[in-house]
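Note that this complex is displayed minus one protein chain, with the remaining chains in position.
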Amino acid sequence: MLVHTDYLWFNTAKRREFVRITDDVAKIVAASGAQEGMVLVSAMHITAGVYVNDWENGLIEDFQTWLEKLAPGGLPYQHHQTGEDNADAHLKRTLMGHQVIVPITNGKLDLGPWEQIFYAEFDGQRRKRVVVKVLGV
Amino acid sequence: MLVHTDYLWFNTAKRREFVRITDDVAKIVAASGAQEGMVLVSAMHITAGVYVNDWENGLIEDFQTWLEKLAPGGLPYQHHQTGEDNADAHLKRTLMGHQVIVPITNGKLDLGPWEQIFYAEFDGQRRKRVVVKVLGV
Partner (left out) sequence: MLVHTDYLWFNTAKRREFVRITDDVAKIVAASGAQEGMVLVSAMHITAGVYVNDWENGLIEDFQTWLEKLAPGGLPYQHHQTGEDNADAHLKRTLMGHQVIVPITNGKLDLGPWEQIFYAEFDGQRRKRVVVKVLGV
């Protein structure tokens, strides 16, 4: 069995930002040499997520509006008594999910026609990391 | 290592429908010959999900009502400026999750007493696909 590990680094310009990473993951899979298997793509920070959905700017805005409605910033969260101000970022990333597994078939990401992998940053403007781990043959 | 890939196709009668697929996944695992490992079950379309929960019609209704409350249809979503009308389906599938991994132990799905795998369709009435990928020995 083949195991291959790599990391993607992010330092977003805005505090909240969704970044498409499908091509970055595909490159790591190609470098691994795996023809068949799976790749785990997982945020290593707890105020960021990784999700699969549409590469369409209107929908990305809809996600941001919706997350603000379900998990608003600016509330008197208990977590803020530690000096933090990002409790809502922890909740938002929970809604979006913090990791995905993508199947690898015939040496390529086995994604449906509209599936794109995104990094979802909810407390950015600093260096944060995603682990990409390939298991395959 | 053994890798085995198959696909399940759906074309639901209703636009929104939850379909139990535990037996379909179990059949693919049996066909793979894997005795120990994991199976990934992942929706390949971004308005559908895959989740594990109870096979009880009342609870399935509760899920539908709850999803409509948290991610309502009929709002003026930005995504609809592209001509689409299904932004809520993208949000609903995000809440339910788009994939699960089921462990395989002694040649069988290693599920708890009430765990059932479901396909969750939020924009159906057309052919859509789920990938089922087994990694094991």
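A and B are the chain letters, set down in written order, and residue numbers restart from 1 in every chain.
Going forward, a contact is a pair of C-beta atoms (placed from the backbone, for glycine too) under 8 Å apart; a residue touches a chain by one contact, two chains touch by 3 or more.
Owing to the predicted nature of the structure, the values given are computational and were not obtained by experimental measurement.
K.L.:
Tell me which of B:Asp23, B:Glu56 or B:Asp85 is the one touching the absent chain.
P.N.:
Touches the omitted chain: B:Glu56.
K.L.:
Touching the missing chain, which residues of subunit A?
P.N.:
1, 3, 5, 40, 42-46, 70-71, 77-82, 87, 90-91, 94-95, 97-99, 101, 129, 131, 133, 135
K.L.:
Name, in rising order, the residues on subunit B that touch the hidden chain in the full complex.
P.N.:
Contacting residues on subunit B, toward the hidden partner: 1, 36-38, 51-54, 56-59, 61-63, 66, 70, 95-97, 100-103, 105, 110-115, 135-137.
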